[in-house]
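Every protein chain of the complex appears in place save one, which is left out.
Letters are used for the chains, namely A and B, taken in the order the chains are written, and counting of residues starts over at 1 for each.
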Amino acid sequence: MTTVDQPAPARVREDNYLTAGYGWKSWFLTVDHKRIGILYLLSLTGFFFVGGLFAVLLRLELLTPEGDLFQSETYNKLFTMHGIFMIFFFLVPSIPTTLGNFFLPLQLGARDLAFPKLNLLSWYIFLAGGAFTIYAMLSGGVDTGWTFYTPYSSTYANSHVIAAALGIFVTGFSSILTGVNFIATIHKMRAPGLTWFRLPLFVWSLYATSLIMVLGTPVLATSILLVFIERAFGIGIFDPARGGDPILFQHLFWFYSHPAVYIMILPGMGVVSEVVSCFSRKRIFGYRIVAISSLAIALLGFLVWGHHMFVSGQSIYAGMAFSLLSMLIALPSAVKVFAWSATLYKGSVSFETPMLYALGFIGLFTIGGLTGIFVATLGFDVHVHDTYFIIAHFHFIMVGGMVMAFLGGLHFYWPKMFGRRYPEGIAKVCSVVVFVGFNLTFLPQFLLGYLGMPRRYHAYPEEFQVLNVLSTAGASILGVGFLIPMLYLLWSLKFGAKSYGNAWNAKGMEWELAATPPIAHNFTEVPTWTDEAHDYSKLTPTTEETPSHAT
Amino acid sequence: MQPETAAQHDPTLAHHFESHRQQHEASLVGMWAFLAQEVMFFGGMFLAYTVYRHLHPEAFVVGSLTLDPVYGTINTAVLIVSSLTMALAVRSAQLGRGKQAALWIGGTALAAGIFLVIKGVEYSHKYHDGLIPNFAWHPSETSAPSLEIFYSFYFVLTGTHALHMIVGVALMAVVAIRALRGRYGPSNYIGVEVLGLYWHFVDLVWIFLFPLFYLLGRHLG
Partner (left out) sequence: MQQDLSFFPEAASRGAHQVDALTWWLVGMGTFFATLVALLVIVLSIYFRRSKGKMPVPIEGSIPLEVMWTVIPLIVVLFTYTWGAKVFVDVRTQRTEGMRFFVTGKQWMWKLQHPTGHREINRLHVPKGQTILLELTSEDVIHDFFVPAFRVKTDVVPGMYTTLWFEPTKVGNYHLFCAEYCGTKHSAMIGTVTVMEPADYQVWLSGQPAGLRPVEAGALLFENLRCDTCHAAGAGQRGPALEGRFGGAAQLEGGRTVDFDAEYVRSSILEPNAEVAEGFDRLMPSYRGQVTEEQISHLIAYIASLAPANEGETVDADDSPGTGATEGSER
């Protein structure tokens, strides 16, 4: 279709969503999904770097066995705020609210999400939740851990639990409304001809994510609300001294927070499917099964929360049931990993930055998923539960998985979103830096965990020091690897090479039919779509010139 | 950002929809998805209720006996009537009778008001009886040690329900004004329809709350 980076027609330059309005009102009162996506991108980046700063401080403290940098109270607040910001204010909304918001309508051939005003409202609710949490942070912090386990959080903690709980409760609504919006959009706003099995895999993953957002988040709201009420009004709901049941909180909390892990990884899988497909010039191997595996993960995800409670005094039989169900999640995940690998077979693979991130994702997600089988294994989990093994495991999924996918997706869609190219060379180097730094940070933590170092420890016995030093060294590399992309992406907005067409010669409505950058209402007329998803079979040698990235 | 599309001329059709039919269906799917999250929200609450009922059966029987089923029954009747008036409002809107639809919505809001007033009277009785946990807690006979838990759930659940009703009434005001301005018609009554769905859901929650708090303990006691 469109050839790569053709010179800009004058009309396109004038008429896109970025130039459709100026002034703060045109941004803060916008109902354009693309602008809202960018508002989210800005706020999420802020939260990411705040959470990241906390991580750096944590790793600095853990450089030595003694608790010498911070007091234990401060340390506890740091890891709590790191968890809250990263999970509720970065990972959960990350891809859906930014790339999802921006590209879902473009991929469906719609002018906007089904409820544009609701979409803007979601962002304001998100900010309100963030404001409560920032207030909790500035007024002294909260020290319960992001899991808010009762009765510590409800009765014993002396920190700002109420404000933080309120922040998460409020943010939850933003998540729910985004999910509702996406579901209605995917069901009813598809362009003529775009059937369910012609949807790009990114859309499938967003659909599965939205289901979890809508069905899981309200249960988090219930549990957080009960903690909030117990604290604010002194009612003994989770306090065993007054007849309450502290374990019930864990059930309610993990009923959301385990599926939330899939909120955090499914959109990343969607992005990786797009990227791997585009840079191999092939349709994803076994498209339908990959699409359905997203739904399978979402549904199974609701049945496994009890694996967080193998040693919580839950009955042995409950443990066995939850272990078996957790194991089954390995199957749809394996299907995806093998499908991505098989897509490379007989492809035409090129190694631009998004692809490097996607390939890194496949490796790191595989390790995260495999260690997921480890910790779902009952006899093994008893030993590593609540140790650094768990920390390493879920960081492989969330950072090695979701953050890698997020960066990959951002680089992939950057030219489309802003009409500017990022500097390819430095970006490639950065992706390698992130990969190396990540592994150095978290591989030692598997060993630390098996050696027995419990998580959330401010000071630790001396024999754990060597591995902790390695981990801290890795974290500093990782930190640099995250900082530089922010700088060069910002730089590229003004100085990057212009990109008007289909930057990667990619398939899909967002690349082939929408302008770069897209116009305010996406399409001048309603597109019809009869291609299969990710259909690269119609390539001819002439369209398949290697895109040049000069200038 | 003025849309350039042809659909602009019809003020009842949002710019990003192709047709009223699409707008109608998308709004319905959205509302049902929203109601699904409401079900999960109250579901979590009901689960907690069930667990505590099992842990402290005694407290839940005693607690139930201290609630007045007369208020509960009247309120149930009021809400069922309000569901009827809401259904009639949807019908009127569909027929394009804006004024009539607004009237029915007003009737529904009136019923909601009656419900909330009765609920308020009940709450004030509980205040006088010292049955508000922590705030005013001095029950006359300490017949069940965990009665506080029962009342915690009573206030949390009925309070959340009442909050949903207040939100509903606020939405009614908006929709009624739109109905008066003639915004609704045979192809475009989704605003009223969606409000109706929400309202029926709120009623349904009460249909569960009423027996769980007022009747079950009475029956078992």
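Please note the rule applied: a residue touches a chain if its C-beta (ideal position, glycine included) is under 8 Å from a C-beta of that chain, and two chains touch if they have at least 3 such contacts.
The structure displayed is predicted, hence computed values, not measured ones.
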Residue of A:Thr30, A:Ser273, A:Ser294 or A:Thr371 in touch with the missing chain, whole complex considered: A:Thr371
Residue among A:Phe28, A:Phe197, A:Phe351 or A:Phe495 touching the omitted chain: A:Phe351
Contact residue for the chain not shown (choose from B:His20, B:His56 or B:His161): B:His56
Listed residues A:Arg198, A:His458 or A:His521, member touching the removed chain: A:His458
Residue of A:Leu18, A:Ile289, A:Ala473 or A:Ala497 in touch with the missing chain, whole complex considered: A:Ile289
Interface with the undisplayed chain - residues on subunit A: 67, 72-73, 76, 143-145, 147, 149, 151-152, 155-157, 240-241, 243, 245-247, 280-283, 285-289, 310-313, 316, 319-320, 323-324, 327-328, 330-331, 334-335, 337-342, 344-351, 359, 362-363, 366-367, 370-371, 373-374, 376-383, 385-387, 447, 450-452, 454-463, 466, 536-537, 539, 541, 544, 546
Interface residues of subunit B (partner: the chain not displayed): 55-58, 144-146
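To be clear about the criterion, only the chains that are shown with their structure count from here on.
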Centre distance in Å when subunit A and subunit B are each reduced to the mean of their C-alpha atoms: 34
Subunit B-facing residues of subunit A, complex: 20-21, 26, 30, 32, 110-116, 176, 179-181, 183-185, 187-189, 214-219, 221-223, 225-226, 229, 233-237, 242-245, 248, 252, 255, 520-521, 524, 526
Complex interface listing, subunit B residues touching subunit A: 1, 3-5, 14-16, 18, 22, 25-27, 29-30, 33-34, 36-38, 40-41, 43-45, 47-48, 51-52, 55-56, 59, 133-135, 145-146, 148-149, 152, 156
